[in-house]
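For chain A:
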Amino acid sequence: MQIRLKWKAFIAAFLFSTAPVTLAQADPPKQLRIAVIIGNGPESAWDGTFLEALERVKKAKPHDLTITTKVSDPLWGNDVESAMRLYAQSGQFDIIWGHSTYSDQIAQLKDEFPDLMFVMTGSGNAPLGGNVYWNYKRVHEPAYLLGVLAGHATTSGVVGSVGTLPADDVNDEINAFFAGARSVNPGIVTKVAFIQSWYDPAKAAEYMNSQIAAGVDVMFSLVDNFSPCDEHKETVVCIGNFRDDWQRSPRILSAPLALWDPDIERLVDVWYDHEANGTPYAGNTQMLWSTMAEGGAAVASFHGRESLVPAKAIAAFEAAKAAYDAGKLQIPLDVSLPVSK
Partner candidate 1 sequence: MRIITRSGPSVTWSIAVYGAAAVVGLLMTIVLISISGAPVGASLVALGQGAAGSPASIASSVVKATPLILTGLATCVTYRAGLWTVGQESQVVAGAAAAWQMSLWTTGMAPVVVIVLCVLAALAGGAALGALVAWFRTRFGISEIVSSMMLNYIVFFALAWLISGPWMASGGTASYQQTGLLERAYWLPNIVDVGKMHIGVVLALIVVIWLQVLLKRMPLGYEIRAMGFNATALSQRGVDKRRLVLTVMVISGVIAALAGVGEVFGVSHRLTGDNLSGMGFDGIIIALIGGLSPLGTLVAGLFFGALHNGSLFMNVITGVPTALVTAIQGVVLILFLIAGAVRRYRIERA
Partner candidate 2 sequence: MTLHRPVLRAVGLTKRFGSVVANDDVSLDVAAGELHCLFGENGAGKSTLSAMLHGELQPDAGHIEVDGRRTDFRSPADAIAEGIGMVHQHFVLARALTVIENIVAGTSRSGWRLGLTEARERLSRLCGDLGIAIELDAPLWQLSVGEQQWVEILKALYLDARVLILDEPTAVLTPQESGKLFGMIGKMRDRGLAVVIVTHKLREVLQADTITVLRRGRKVGTLDGRDATVESLTRLMIGGDLASSPARSSNSPGRVAVQATGLMAKGSWGETIVDDVSLMVRSGEIFGIAGVAGNGQKPLLEMLAGIREPESGSLLIGDRQLEGLSAADFMRAGVGIIPEDRYAEGLVGPFSIAENIILGRHRSKDLCRGLFIAGDRVVAKAEEAMRRYSIAAPAINTPVSRLSGGNAQKVVLARELDQASVLLLANQPTRGLDIGVVATVHEELRRKRDEGVAVILVSEDIDDLFDLCDRIGVMFAGRIVGIVSPETTSRDIVGSMMVGRAPAGGATCA
């Protein structure tokens, strides 16, 4: 027991040497300590956009909280459980945010650490409820608006998309992009392919090039590679995904953006309410995400590249966006497996 206690103190000393050691916390809480476990790394769009949002929220100091964070290296499988257990056992964290498909691991820990709040994100998770919150991210609304643009922009009449893996929160944006294009151009041809990996730029380039060879001239790329767009400067316009990658290629016009700020703020509110008012945790068992109207998604700036596409395409996009903002355009959610048509 002696050794165990020392070991805990040791973990604590190193885990959070920058934060003031907290004693019994008086209401209302002044600080919030979040341990983040990511699956891919800050260079991936999924993790990168989240970590940026987290920094913005820290600066905004909701409830006047001092938020401190510790981010792990990319972890997967059983290691996630070990790492979460270490964070939990240290007693140095209030929220353990697993930013991927970690419900199996969280399920092993949630009852052992009932006072901790666990968060998991994205598809592939099983709802757990209680002290486990499940945050979703959908960017299908901006994807639809960019589809409207693409429907007007294409001269070949063929638009394409290369996706990672056909997951629920990948399918939604590809379907929405195609639906937007079809809404203005019913005869349009859509091409879709999945590289069957979350990250494989070489394979991504192959798939994109073959779509371009098949006539695609507006490409919605979810696979983090834009070199095929550069190689077909005269013909192809690319739409990025999740983050604003406009500096990576002059052929990128825009992208549906993932903004995690409202999600983080909402969950911080939940935690604050629990800490300050004793409201019990009641983790959601249904998918929960912030809409574009709520600030959970956006269309990336064109960065002055409107001339990449005909003016009528920009105009149609602006009109659709105005309709959405005014609440007059309902964008449908379709998570079925996208197919080429």
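Here is the rule we go by: a residue touches a chain if its C-beta (ideal position, glycine included) is under 8 Å from a C-beta of that chain, and two chains touch if they have at least 3 such contacts; residues count from 1.
In picking the candidates, the idea was that all candidates are chains of the complex that A comes from, given by their letters.
All figures in this text were calculated on a predicted structure; none of them were measured in a lab.
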| item | value |
| --- | --- |
| Touch-positive candidate for chain A in this complex, from 1 or 2 | 1 |
| Footprint of candidate 1 on chain A - complex, ascending | 4, 7, 10-11, 14-15, 72-79, 82-83, 86-87, 101, 104, 123-127, 165-169, 171, 196, 287, 335, 337 |
